[in-house]
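Complex shown without one protein chain; remaining protein chains in place.
Take a look at chain A:
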């Protein structure tokens, strides 16, 4: 599934994304810096009724939110992880095994601790405003 979107159509895009991926708990977001990973997760969590501040976890590694629709959500950024060992020590595995939804940015940094079944989301900038979201569910 491919979805073209920009900031004015992101709500519809994340709703389609949720419909496509909601049966899988661990979602991994692939894309370069500036591709829109944090922005998409922000819009998705908002769509799921999260009332807390949703922001980049680059600094905190793990942000935890609460959604009336999806329950507890772990928003993670593995950008600063060097390997799996470090990710485990940072408490990431506990989140992955918790049975709650996990939205992971920069999963490439510690791929081997991901469970077998993940929902892959690929993000790409097609120009300054528009983004292409691809999932192979």
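By our rule, contacts are C-beta pairs under 8 Å (C-beta built on N, C-alpha and C of every residue); 3 or more make two chains touch, one makes a residue touch a chain; residues count from 1.
Everything that follows uses one rule, which is that contacts and distances are computed from a predicted model.
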Original post:
UniProt name of the unshown chain, from "Putative Na(+) H(+) antiporter subunit C", "Sarcosine oxidase subunit beta", "Dihydroorotate dehydrogenase electron transfer subunit" or "tRNA N6-adenosine threonylcarbamoyltransferase"?
Top reply: "tRNA N6-adenosine threonylcarbamoyltransferase"
**OP:** Check the options A:6, A:39, A:100 or A:134 and report the residue that touches the missing chain.
**Re:** A:39
Original post:
Which positions on chain A touch the chain that was left off?
Top reply: 33-34, 36, 38-39, 42, 52-56, 58-64, 80, 82, 85-86, 89-91, 125, 128
